[in-house]
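Structure below; questions to follow.
Yeah, one chain of the complex is gone here, protein chain that is, but the others are all in their spots.
A and B label the chains in the order they appear, each numbered from 1.
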Amino acid sequence: MSWEKNGRDEKLVIWRDNMEVDKFIYSAGIAGSTFIEGLARKKLVGSRCPVCGRVFLPPSSYCEYDFAETVPYEINEDPFIELVITINYDDEGELLKDPVKIGLARFKGVTGGLLVRVEGDLKSGSTAKIKEWKWPLTVG
Amino acid sequence: MGGSHAGINGGGPQELSGNMTQIEYVPAAKYSYAAGQATSKFLLGLKEKKVYGRLCKKCGRIYVPPKMYCEECFRPTDEWVEVSQYGIVQTAIATFVSWKRERLETPIIAGIIRLETPREFGDSYTFPGIFHFINANYDEVKDLSIIGKRVKIVWNDERVGSILDIKYFEEVKE
Partner (left out) sequence: MRKVAIIGAGMTKVARRHTMTPQELVWDASRKALEQAELSINDIDCVVIGSAPDSFDGVHMKGEYLFGGAGRGKPSSRVYIGGATGVHIVNTAWYHVASGSCDKVLAIGEEKMSPAMPHPQSVFKFIWDPILEKPLEPNLLWIFAMEMARYMKTYNIKKEDIALVSVKNKANAIGNPYAQLPGKITVDDVLNSEVLVWPVNRLDVSPVSDGAAAVVITSEDIARRHKSPPVWIEGVGWALDNDSWAGREIAYPRYLEVAARIAYKMAGIDRPWKQIDIAEPYDPFDYKELQHIEGLMLTPRGKAPEYLKEGYFNRDGELPTSSCGGLLGVGNPIAASGLMKIICLFWQLRGEAGAMQVKKDVHTGVAQAWGDLMQASTVVVLRS
């Protein structure tokens, strides 16, 4: 008994194929739809748990701490940009002509946060304003 | 601000409709599969109009498509054997839906063919079986008469080392 010893690369066949699904269409879901409608009105709509009082952003239909159903809750705070990073390469490894700046936006009294685009020379640890309400949000 | 998220507890329609927000994404995954030792030799054999299998000397099973290890004995298989191009139809189907989900006028017929091998196996539950096209007419499939018929490989004139080098299996007229 033996394994075949003639495993030469040229004799091995490589078969090429691709991902079969043309595209995915995701439902934004219950809370997600409320959030997106809020953006159209230039409002940030999170969700609030009636049991623990936590406010979630992005909103969730339920509180993961209490499993209770949440209610929509408008957030009127300005975003606090905890962290700004600069991206120099695209996802294929090519150098970007114009580097892209991404920020982690937190809001006072809110659990969670949003990833946003940053314009200008905003530094980590500063308050910002929402400049564009198109998703993803842009702050400056 | 109070209110509630719409439609959780049967408050709204459960079936997704046009006005519920939807987000699209196009994936871009491509794959390159390595055929491996056994399948490579099998495919290159098809190019030469030969069907190769692997023999386990311990239990006498012949694997087509070939496997480098025996499932029953859990040991490497021993040698390459050339296998018959004749077989018996185990089962057959007729599809009216194409790969692209279009309706077909004439059905494509395919099935499983149990290949004839020089040795018989101990159990009738497992055998060297190939999934492939069968050149038959729809009536033979519908009344199940195609099952049990003896068939033979018809080769493609152009062969490249692919399972499609076999064009189809066709009934042997004695």
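Keep this in mind: contacts are C-beta pairs under 8 Å (C-beta built on N, C-alpha and C of every residue); 3 or more make two chains touch, one makes a residue touch a chain.
Please read these numbers as outputs of a predicted model, since none were measured by experiment.
Trainee: Please pick, from B:30, B:101 or B:173, the residue that touches the omitted chain in the full complex.
Mentor: B:101
Trainee: With the missing chain put back, which residues of chain A would touch it? List them for me.
Mentor: 13, 15, 17, 19-32, 60-62, 64-67
Trainee: On chain B, what residues meet the omitted chain?
Mentor: 7-8, 10, 12-16, 20, 25, 27, 31, 33, 35, 39, 43, 63-65, 67, 71, 90-99, 101, 107, 110-112, 124-133, 138, 141-142, 144, 147-148, 162-164
In this section, only the chains that are shown with their structure count from here on.
Trainee: Could you state the distance in Å from the CA-based centre of chain A to that of chain B?
Mentor: 41
Trainee: Report the residues of chain A in contact with chain B in the complex, numbered from low to high.
Mentor: Where chain A meets chain B, its residues are 1-4, 7, 11-19, 21-28, 30-34, 36-37, 47, 61, 69-74.
Trainee: Mind listing the chain B positions that touch chain A in their complex?
Mentor: 1-8, 16, 20-37, 39-41, 43-44, 57, 68, 75-76, 78, 161
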